[in-house]
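Every protein chain except one is present and positioned as in the full complex.
Chain nomenclature is as follows: A and B, assigned in order of appearance, with residue numbering initiated at 1 for each chain independently.
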Amino acid sequence: MLNLDFGFLTAEVLSAYVLKGFLFSVQLTFVAMLGGIVLGTLLALMRLSGHAWLMMPAAAYVNTMRSIPLVMVILWFFLLIPLLTGRPLGAEMSALITFTLFEAAYYSEIMRAGIQSIPRGQIAAGYALGMTYAQTMRLVVLPQAFRNMLPVLLTQTIILFQDTSLVYAIGAYDLLKGFELVGKNFNRPVETYLVAALIYFVISFSLSTLVKRLQARISIIR
Amino acid sequence: MNWDWQVFCKNTLDGEIMPRCFGSGGEITYLDWLLSAWGWTLSVSLLALLVALLFGSLMGILRTTPHRGLVFLGTAWTELFRNIPLLVQIFLWYHVLPALVPPLRGVPSFLLVVMGLGLFTSARISEQVRAGIQSLPRGQRMAGLALGFTLPQTYRYVLLPVAFRIIIPPLTSESMNIIKNSSVAFAVSISELTMFALQAQEETARGIEIYLAVTALYFISAFALNRLLHAIEVRVQIPGVIGGSR
Partner (left out) sequence: MIEIRNVSKWYGQFQVLTDCSTKIEKGEVVVVCGPSGSGKSTLIKCVNGLESFQQGEVIVNGISVGDAKTNLPKLRAHVGMVFQHFELFPHLTITENLEIGQVKVLGRSRDEARERGLKLLDRVGLRSQADKYPGQLSGGQQQRVAIARALAMDPICMLFDEPTSALDPEMINEVLDVMVELATEGMTMMVVTHEMGFARKVAHRVIFMDQGRIIEDAAKEDFFGTPRSERAQLFLSKILGH
């Protein structure tokens, strides 16, 4: 029977190897969430605009992203960005761009559902007040859609956080990579993977518990 | 840019272009490799889907029973497998479990990945099964029990036939997700499509052609599965029910 020994995972070891990766995972999650929601909202507005020249490219973009495995998308961008820009790009930078563009597709579906859930009368009321299309969207529709969809957007963000581990494919230095390096250097992969799993679990589980509470509160307000 | 689709006809050993694009006598081309990788992707996905449906249905059902202990078991299972990233779970199956459970050491890594992907997905299926059962009117369960069915019979004859019909659409998208998610198997050296993409790209330096072919195969697989499940959905529609045929 194997003896588990977690003693080598001291504060120094963790801050030397894992902290940097953890910070990158958090950074990646936040950048992709913010960028993804902004781009996703634009894509959603394009798809609901009623103009074929806006709807078609947006739909094509969203459907393409959603039908390709994320790992392949990560590999594609890592291959394509240097070809297009003519200079090499670090794995971390590539990951930031990839995740933002990839998540935009998923956030756009959520925002589209959110916008569609707003009664048409709200839009009519905005126009009746003399607002332009942009004002109606910005001041009336989007705030409500965003509030209604907040739990779903956050749930998607938890999935995004878990998915950041897939930057493994291009060797970016994230939380998982930090643990993997500790495991290799101390020759204790079993313990490090267990602790890594535990940390991901604690973060995701607490966040999803928070989202559930938020959801309960929102449904009371409504 | 210049396309070079002949890359698939190259011999994987010496890079020479084989005349019929397929290898012979133990020598294989990148096309051979690609097709075998596709086979691995499909095998991993379909077996994992089976595992996921089995465990996901069971756990989802447990969560709707009147027994607190069973509800807790189903909920704990779902939370556990839902809140750890798939890649980490795959590593647990590949690096950690065989170290902790010696009999697992002889198990091929292919099967470990199937279990990892299957149980990860079972958490999502459990959510859908639970939601499907809970969306049925409470009276249906009572009507089953009032007829003298035991609880298992009530599930078998009354609740599940309708609940599963309701959740075919979300199960369809989950099945397509499994094909996409099977790509993480590359991380434990399963020779599936993504692994092929990584290695062939490096060996041939024709990344775009290789990636395009791999992406297309993922797309075709998911699309085929989607059509298959849609055909099932139409076939089992209940006449007289909203969305059903008249």
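Keep this in mind: a contact is a pair of C-beta atoms (placed from the backbone, for glycine too) under 8 Å apart; a residue touches a chain by one contact, two chains touch by 3 or more.
All values derive from a computational prediction rather than experimental measurement.
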Touch partners, limited to displayed chains, of the chain removed from view: B
Residue among B:6, B:24, B:134 or B:150 touching the omitted chain: B:150
Positions on chain B contacted by the hidden chain, ascending: 137, 139-140, 142-150, 153, 157-158, 161-162, 165, 238-241, 244, 246
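Following the convention adopted for this analysis, only the chains that are shown with their structure count from here on.
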Distance between chain centroids, defined by C-alpha means - chain A, chain B (Å): 22
Touching residues on chain A, where the partner in the complex is chain B: 2, 67-72, 75-76, 79-80, 162-163, 165-166, 168-169, 176, 189-190, 193-194, 196-197, 200-201, 204-205, 208
Complex interface listing, chain B residues touching chain A: 79-80, 82-89, 91-92, 95-96, 99-100, 176, 179-184, 186-187, 194, 197-198, 201, 207-208, 211, 214-215, 218-219, 222-223
